[in-house]
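This report concerns only the one structure given below.
And now, subunit A:
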Amino acid sequence: MGDILNVSHLTKRFSGLVAVDDLSLTVKERQIHTLIGPNGAGKSTTINLITGVLKGDTGTITFAGKDISAMPTHKIAQLGLGRTFQNIKLFGAMSVIENLMVGAHKNTSQGIVNFLWNTKRAKDEEEKMRAHAEQILKQIDMYSHKDDMVNELPYGLRKMTELGRTLMIDPKMILLDEPAAGLNPSERQEFIQHLKDVYDSGIDLFLIEHNMDVVMSISHYITVINFGAKIAEGEPKEVVNNPEVIKAYLGSRFKAE
Partner candidate 1 sequence: MKKKVLGLLLAVSMTVSLAACGGAGTDTTTDTSTADTSTDSAETSAPASDVLRIGVAAGITGNAPLEGERMQQALEMALEQYNESDGSIKIELDVQDTQGTTAGALNAVQRCISDGCQVILGPHGSTLVLAVGDTVDAAQVPFISGGTSPNLLDQFEYLYTCRTNDTYAAAIGAQACVESLNATNVGIFYCSDDYGSGGMTVASEYFEEQGIPYSAEAYNTGDTDVSGQILSLMNSGADCLFVWANGVDLAMISRTMYQLGCELPIVSSSSVAVQQYIDLCEPEWLEGWYGVGEYVESSDREAVQQYAADFLEYTGETGELFGATYYGAFQAVIQAVELGGGIDSASIKDGLSQIQGLEVVLGTYNCDDQNNLMHECSLIQMELTTADDGSSVVAPVVLEQLSVDY
Partner candidate 2 sequence: MLNTILQLAVSGAALGFVYALVGIEYSLIWNATGLLNFSHDKIITLGAYVAAGLFFTKMGLPIPVSFILSIVVMILVGFLMATVVLNPLRKMTTIFTIMGTILFGKMIYELIRLLYGSAPFTVPGLMTGTVHIGSLVIAKSNVYIIVIAVIVVAALQIFMQTTKTGKAMRCVQQNKKASELMGINVKQNIRITAAISSVICLIIGFMVIPLYTVSLSMASMIGLKGFAAGVVGGFGFLPGCIVGGIVVGLIESASVLVIPSVYKDAVAFLVLIIFLLIKPTGILGKKS
Partner candidate 3 sequence: MKSRKNIISIVCLIAAVILPWLFNSTYYLSLFGQTLINIIIVFGLNFITGLTRNMNLGTAGIMAVGAYTSALLSTRLGLSPWIGLVAAILVGFLIGRGLGYPSLRISGVYLSLTTIAFGEIVRLVLNNTTSVTGGAQGLTNVPVFSIFGIQIQRGIPFYYFLLLFMLLMFWLSTRIVRSKWGRAFKAISDNPDAAESLGIDIAKIKILAFTLAAIYAALGGALYGNLMGYLNPSTFNFDFSINFVIMLMIGGIGIVRGNIIGAIVVTMLPELLRFLGDYYQLVFYTIAFIGAIKLPQGWPAGIASLAKWIARKTGLKSRKEG
């Protein structure tokens, strides 16, 4: 069981402010890993570095054995690193199933010229995409909303649509940016259950989250960062009782008894 994602000595400065400070972490296959830390600890900068939106000053990132530190975002995604967004980025002008089918774009092989005259192959590929999307919609029981326009759906269903769309690129690992944000407790439970199903289907998960009961209920391994640097790592139970972590979260006034 090798590691799927390896970040070593990653640093990123924004004109003086050190957003990510010599961070190293490893995400093992078949192990749900969560990155936690107080607000402004550098979590979203880390995601942007991993997904290629930002380029690190130093350090390397490897995913599924390949060095992706200098790779553009769409190439990293093509390697199988899916992601969801904190503030759900969907294609408003399209229906749910169309959103998902955009996800399948990278897996299709037909070029534009072939598409124009080879109508049979075009039709087959379209059907294949549609079937794949419907199968995933059934998996996340969103099939009934197949043709609804995305911007007319409630928040919870939009989150599910985004998850479904990420699944469409057959990811090896999905990077979830604060999945629990904006969900009420019952929606949260349901969403976590779906995440577990996704994990069971063989896809690794790497969460960025600061809602502790979500973290505790799903994570196998936790890394804690504060001011861009790693301050603790390990099993959820160990990490929660680690005085450094408590101090970082609750501030120095609450000394560990």
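The candidates came about this way: all candidates are chains of the complex that A comes from, given by their letters.
Convention: contacts are C-beta pairs under 8 Å (C-beta built on N, C-alpha and C of every residue); 3 or more make two chains touch, one makes a residue touch a chain; residues count from 1.
Computed from a predicted model, the values in this text were never measured in an experiment.
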Pick from 1, 2 or 3, the complex member that touches subunit A: 3
Residues of subunit A that touch candidate 3 when the two form their complex: 51, 53, 72-75, 77-78, 82-83, 85, 89-94, 98, 101-106, 108, 112, 115-116, 119, 122, 125-126, 129, 165-166, 168-169
